[in-house]
Each structure stands twice: as structure tokens, then as C-alpha cells.
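Left out: one protein chain. Kept in place: all the others.
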Amino acid sequence: MAGSPRRAAGRRLQLPLLCLLFQGVTAILFAIFVRYNHETDAALWHQGNHSNADNEFYFRYPSFQDVHVMVFVGFGFLMAFLQRYGFSSVGFTFLLAAFALQWSTLVQGFLHAFHSGHIHVGMESMINADFCAGAVLISLGAVLGKTGPAPLLFATLLEVVLFGINEFVLLRVLGVKDAGGSMTIHTFGAYFGLALSRVLYRPQLEKSRHRQGSVYHSDLFAMIGTIFLWVFWPSFNSAPTALGDEQLRTALNTYYSLTASTLSTFALSALVSRDGRLDMVHIQNAALAGGVVVGTSSEMMLTPFGALVAGFLAGTVSTLGYKFFTPILESKFKVQDTCGVHNLHGMPGILGALLGALVAGLATHEAYGDGLRDVFPLVAEAQRSATSQAVHQLFGLFVTLMFAFVGGSLGGLLLKLPFLDYPSDSQCYEDQIYWEVPEEHEDKAQEPLRVEEPDTQA
Amino acid sequence: MAGSPRRAAGRRLQLPLLCLLFQGVTAILFAIFVRYNHETDAALWHQGNHSNADNEFYFRYPSFQDVHVMVFVGFGFLMAFLQRYGFSSVGFTFLLAAFALQWSTLVQGFLHAFHSGHIHVGMESMINADFCAGAVLISLGAVLGKTGPAPLLFATLLEVVLFGINEFVLLRVLGVKDAGGSMTIHTFGAYFGLALSRVLYRPQLEKSRHRQGSVYHSDLFAMIGTIFLWVFWPSFNSAPTALGDEQLRTALNTYYSLTASTLSTFALSALVSRDGRLDMVHIQNAALAGGVVVGTSSEMMLTPFGALVAGFLAGTVSTLGYKFFTPILESKFKVQDTCGVHNLHGMPGILGALLGALVAGLATHEAYGDGLRDVFPLVAEAQRSATSQAVHQLFGLFVTLMFAFVGGSLGGLLLKLPFLDYPSDSQCYEDQIYWEVPEEHEDKAQEPLRVEEPDTQA
Partner (left out) sequence: MAGSPRRAAGRRLQLPLLCLLFQGVTAILFAIFVRYNHETDAALWHQGNHSNADNEFYFRYPSFQDVHVMVFVGFGFLMAFLQRYGFSSVGFTFLLAAFALQWSTLVQGFLHAFHSGHIHVGMESMINADFCAGAVLISLGAVLGKTGPAPLLFATLLEVVLFGINEFVLLRVLGVKDAGGSMTIHTFGAYFGLALSRVLYRPQLEKSRHRQGSVYHSDLFAMIGTIFLWVFWPSFNSAPTALGDEQLRTALNTYYSLTASTLSTFALSALVSRDGRLDMVHIQNAALAGGVVVGTSSEMMLTPFGALVAGFLAGTVSTLGYKFFTPILESKFKVQDTCGVHNLHGMPGILGALLGALVAGLATHEAYGDGLRDVFPLVAEAQRSATSQAVHQLFGLFVTLMFAFVGGSLGGLLLKLPFLDYPSDSQCYEDQIYWEVPEEHEDKAQEPLRVEEPDTQA
């Protein structure tokens, strides 16, 4: 119990000091390195002899905005299903994603867009930074409610770097295709978060179990997240692809895949329940698996039928995962997965990677015509066969899993540093630890929290 | 009471089996018939000699996304005003619309885009399928809370077919203009649903009346739906029109019409109340009537003044409908209209059809210039006069009403098939029948439901 006032002061300062430090460092690095790219800079753009209509803004900005909504509204509210953790779900999403956008601009910039000493930012860097923020929020879903914002900022610092390196290895070194990020975003984000959660395992989490469920209106708030994610997922997968037919095809495939995962989720959710009633957890999450599973293959000639099959399988696997695998994950593997990211992003992400390898291996000059140059440039230039592309895709999945597991475990060890402040086992999933909660709510909550207070300083 | 366990098992399996069956059939039909169209297929697009900027994606995808938000977020949350039916409102919207997108791709494809044995899908088919889903959800509004998801899937199966045929008759056979669907979407969807509701009339619905109202926060959730519908309606009406001035004009007219229906709804809502207080039901619904009423005419030279007048009238008629006509509809016509779709989509839809006929009849070469080819191609090519176009428009309304009444009545009879499971009169508007509801809420609800359980198996 000694040091309790000091600890309180420490907790008070950890978050603000980290925010200020991180912001200070990124600002300095921005000053030194970050410059407008050719399409953003007044002088550079006007040097060229092009119409304003050629600016990438008009081709990608609407898709970017949809992605931006998904990251901040979609993920934020999807995680607000917890009955007493809505402020934290939406608020920490907001904080971590905002930091990830800055930090990822730097990391991805150094790796992808570093020319003559400068990082050049524009439309694409905005989309890519949002993608990285998406991965960070997927990881957050695994540890949600069990860590505070300061440790989460540390985890984000690390994850953004590893995300950038993994993405660089896949896209640049291995020549892997992964527009919608089945591997780079979903698989990486999920297993990074699960590894984190494994290292931070809490044997006594049972003490907060009563707060781990939803209430009626928190489930409706979560559906706001779900529906916006579902509606805009075609934009997510198509935002970074080549222009023209490819963006349209990616959007179309994703659109069909999601309809199928929705139908299979409703079917399976009713089937696996005792009395045929639907489970909101499944609808909120597994219905989205159709977007994850075509993250790699939706830019390819998947065919609308292929998209339906993929979505159907993903919704099925994901719903079964929530019902049967999540409990095992905790009891056998000591992985506590608050939002079930293993079911929504992990398994469907791996499935998506395998599907991408399959569809890549089936690519022919006949099916893609001159469009092969956009989808599989190395195959079009005869630098590799379709089969070789498929093997590279599989290797990309392996690399991603390695980065995620090793990175997440390292991250977990980092987050065990003694000075970082955590909620006690009985204070998990509780906004009041980090937020001034309006009285009405505080009244109800005050008593159990006071009783268990010593727990915090244990 | 005999057979109650069998019935329970039957209920348990109806929804999942239907989902699996419907998904299986559409998937097989997709495999046989559905192919990427010219703008979506890698090989076909790259055969042509066009810039990627010409791809229809860049002209219609942002509008499509707005429509997509309206269908899933807008309609879903608009219907979440019921105090204990939020899961079902948002969830069944999700399920039915997802299925309608697949099924309508096939039905509309066979009718509109069937070439050399294949249905060609792309940007336009995505928009059209969403439009059909919109009609399905309008019909849902009439029977909301009184049917289960399995009967609703059957109704959707039928409605999508009839929607497609009616749309084909109007747009292809009769040469009627109806971009935003005053007739094909709103009038058809509303009267199909009302006919359904008539056949499924429940004389004892009074038993669930206490659950038919809203609570404070459910009204705010509904406003999320309202505002997104209102904000994106200009995209709804303009999504399928000819490119250029026509999309802009349609959006602009809809924008003004909606402002006027908002003002008249506030005025009338206060006027017709006993004490001058506003009624959330009016604001949530009637304020949107301005979008419905210009569904046919907003692509025409309606003029901004015409848009204001149309919107004003629609808001007025709709608010008065909620206040005075909905009770009569139930007491005299035995039509129980949960969301008042007759006021929001039925009457404003008919008004919109009449307005469309009027504005079409006034069309001159002078007013439209060379733009006449886009708006009234048959008039521009001198195949019919403006007056003849107006008569065709009126006949289109008549055809739509026939399809809706006859189809909805048939649908109602289909839904009376004895094996389909329904909530009892005392269990309407109650999520717990179909959803695992979080405890907090269940506690309150458990008792009255248990007491009346026999009712279900009657």
C-alpha cells in the first residue's frame, strides 16, 4: 500500500506526458522530413502540364473519407458494446488512431516514400496511415478494457513500426498483393493483439466479468459501428488499388462477400444457440468477416460467385469461432480476447490470405488481359509465374504471422514495465478509472469500486 | 399446447434453414449467370481505349455509398424508435437488405442486363439492387414488430421479383421516368407493405400496445436514421440519372424540397398537437417526405421554387397523415402500419408520381434544350409528345399500385402458411422473441412474457 499517493500522481501524469512527448517528437520529425508531394504542393503541381481533374484527390478522396469513417466511427463504436466502457472505447480509439496517423506517416514514409531526404505526403499516405491505424485498433480489440491509455500508446508506438516493416517486406520485397490487407492489416493486427493479450494474461479477470457484457443501448451503439464498417468496407478494400476497373471490381466483390457473410452469420447464430435466438455479438462482428476475407483477393478476378462463397465461409467460421473457440482460447491458451478479434480478423484474415494465394495461382493472361499489369505486374512482365506468385502470397502470410507473434509478445513484455499503470482485475471494463463519468452512472458504480480499491495498488 | 416442443424446434430451424437455402440458390445462380460487366472486368476494360478516369466508378461510386448508408444505417435506425425492438429493427434491416441485394442482382439482371446468357454486373447494378432493398425496407416498416425474420425473408423473395417486374414495365415498356423512385420504390414499397399488413391484420394487437411507443433514447437512435436519410437523399434521387447537369439538378432540387418539408413538418406538428408541442414521430418521418415527393420530378426542370412547393406539400400531407389518417387506417381499413409508411412513402409517393406527370407534361424543347435527350428521350426523338409522356407517367402510377396491391395481398396469403412462426399478439414489438437480450433488460421483461407464454402456442 506504500507509495499509493505517489502512484496516483504517477498515473495522473503518465498519459499527458506521453501525449506531449510523442507529439513533440513527431512534430520535430515532421519539421525535418515531411513535405507535400507533387500533387499537394502548390509550386510542384503547377509546374506540370496537367488538368486539375487529374489530381489524385478526385480519384481517391471519397474512398479515403469512407475509410476514415470506418476507423474512427466504425471501430470506435463497434467496441462500445461494453456496458460501462463506452467512453474508453470511443475515446481511446480516437486517441490511438490520431497518434497512429502521425506516427505511421513517418514510419511508412521512411519505408515507402523517402526521396532525397524527405518523406512526401499526399492522398496515398493519408489512406495508408488510416490503414495502419485500423490495424492498431484491431489489436486494441483484443486487450480492450484491460489496459490504460498510457500503455496503449506505447503499444501503438511499437505496432506502427512493425506494421510498416511487415507491409514493406510483403509489398515491396516479396511483391505480394494485399490491397485490402487480409494479411497486413487483419492478420497482423489480430495476432499482434492476441500475443499482447497472452503476455498480459489476467488469471483473475473473472472479478470483472459482470462488466464484460453489454446492455440494451450499448448494443445499439455498437451496431452503429458495425453498420458503418459494413457499408464502407467496399471502399476500404478498393481505396489503394490501381485506378479504373480494379477499384470497381474490388468494391463489387467486397459488396457481395459482405452480403453472404451476413446471411451465414444470421443462419449460424440461430443454429448454434440453445433456443434459436440470435446473438448480437455474432451479428455485430461475424457479419463483417466477408470484408476481411476478400481483403487480398477482391482486386483479383475472384468472380461474384467466388465473393459469395468466400463471404459465406468467413461468416460461418467467424460465428463458430465466437461460439466455440473464444472460450477455448481463454481456458486452454490463456488468451483473453475482449472483442473476439481472433474470430473477426484473425481466422478470416488467414482465410483471406489463403484465398488470395489460390486466386493468384489461378491467374491467366486470358482472364486478366492487359489488366494483368495492374493486378500482378511481376506475372505480366514474366518475372514470375502465377504459381510463384501464389507461393509468394503464402510466404507473405507466414512472414506476417511471425511479425505479429514476435512483435506482440515483445510488446507485451514492454507493457509489463513496472512503472506503467493498469486497472486491477476487478476494475477492468470500467470507464470511471480513466474518465469523469456523469453522476447518474457514478452513483450506481461508486460502491463496488470503493470496496475493491486496495486491489488497484496491489 | 400439444406439439409445443416440436414448434419450438421448428422455430429454431426456420430462420437458419431459409438463410442457408436462399444463399445456396443465389450462389448457384450467380455461378451460372453473373459476370463482371465491361467496366469491372480486367480483360474487357483494358481492351477498350479509354482512360481510367472514364470508368463509371468515378461518376457514381460516391452517390452509391450515400445510398448504401441510407439503406442500412438510415432505414435501420429510423425503425429503431420502438422501445424494445431496436435489435430487430437494425438486425432484420441488415438481413433482409443483404439478401435483397443478392436476389435483386439476379432478378433485375435477368430483366435489364441479360446479354448472351449472362447477367452483367457493375456500378449500376449495385445502385439498382440497393434501390430494391430500399423498397423492401419500406414494406418492412408497415409490418415491423408483427412478423418474424423467416416470414420476412419469404416476403422479400416475392417482393424483389415483383419490384423488378414493375420497374421493368415502367422504365422499359412504358418509357416512364422515375429516377428517384417515387413510384417504383416508394409507392410500390409502401402499398406492398400495407397490403401485407392488411392480410396479416391482428384484431388483438392492443395487447402489445404498451411496447409500440418509444423511449427517450430510442427516439434519439431513430433520429440517427432520420438525419442520415435526410442528408443523403439528394444522392439517392441523383444516383441513377444521366451524367452532368442532370445529376446536379436532381441533387439540388431534392436538397431544396427537403428543407421545405422540414419547415412544414415542424409547423404542422406544432399546429395539430393539443398544446403546441412537437411530436418526434412527425419530425423523424414527415420531414423526409420532401425527398420522396421529388423522386420522379427532381431530374426534370422542376425549378428550385417548384421543389420548395413540392416539399412543403409533402411535409404537410405526411404530418397530417400521421395525426389523422393512421388511426383511421387501422380502425376503418384494418391496416396496422407500424412506422406509418403510408404517410412517409405512400401518399408522398403518389403525390410525387402526379407531380412527375405534371412536370413531364409541361416539358418543352425550349426549357430543356439539347438536354431533352437525357430527360425525355422519347419526346426528344419525337416518338411521343410531352402530354403523351405525362399520360404514360400516370399509367405507370396505376400499374405500380396494381402490382403493389395484388403482390402484397398474395404475399400476405403466402405468409399465412401455417408452418411459419409468428409472435403472439402480446409478444409483438419485442426483441426477446428473436434475440438474446442482455440481462439488465431481460430482467424487467421476463415476467409479463412468461405469464403470456401460452398465447404463443395457441
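Here the chain labels run A and B in written order, and each chain numbers its own residues starting at 1.
Basically, a contact is a pair of C-beta atoms (placed from the backbone, for glycine too) under 8 Å apart; a residue touches a chain by one contact, two chains touch by 3 or more.
Since the structure is predicted, the reported quantities are computational estimates derived from the model, not experimental observations.
*Asks:* One chain isn't shown here. Among A:95, A:174, A:378 or A:410, which residue touches it?
*Replies:* Only one of A:95, A:174, A:378 or A:410 touches the chain omitted from view, namely A:95.
*Asks:* One chain isn't shown here. Among A:13, A:173, A:328 or A:402, which residue touches it?
*Replies:* Within the whole complex, the residue contacting the unshown chain is A:13.
*Asks:* Of the residues B:123, B:251 or B:433, which one touches the chain left out of the display?
*Replies:* B:251
*Asks:* Looking at B:44, B:111 or B:227, which residue reaches the missing chain?
*Replies:* For the chain that is not drawn, the touching residue is B:227.
*Asks:* Over the whole complex, note the residues of subunit A touching the chain we left out.
*Replies:* Counting over the whole complex, subunit A touches the hidden chain at residues 8, 11-13, 15-17, 19-20, 22-23, 26-27, 30-31, 34-36, 39-47, 52-53, 55-58, 61-62, 65, 68-69, 72-73, 76-77, 80, 86-87, 90-91, 94-95, 98-99, 101-102, 105, 121-123, 126, 149, 217, 221, 224, 432-441.
*Asks:* Against the chain that's been left off, what residues of subunit B make contact? List them.
*Replies:* Missing-chain contacts on subunit B: residues 53-54, 58-59, 62-63, 66, 83, 213-220, 223-224, 227-228, 230-232, 234-235, 242-249, 251-252, 255-256, 258-260, 262-264, 266-268, 270-271, 273, 275-280, 283, 287, 301, 303-305, 308-309, 312, 366-372, 374-375.
Here is the rule we go by: only the chains that are shown with their structure count from here on.
*Asks:* With chain centres defined as C-alpha means, what is the inter-centre distance between subunit A and subunit B in Å?
*Replies:* Computed from C-alpha means, the inter-chain centre distance equals 33 Å.
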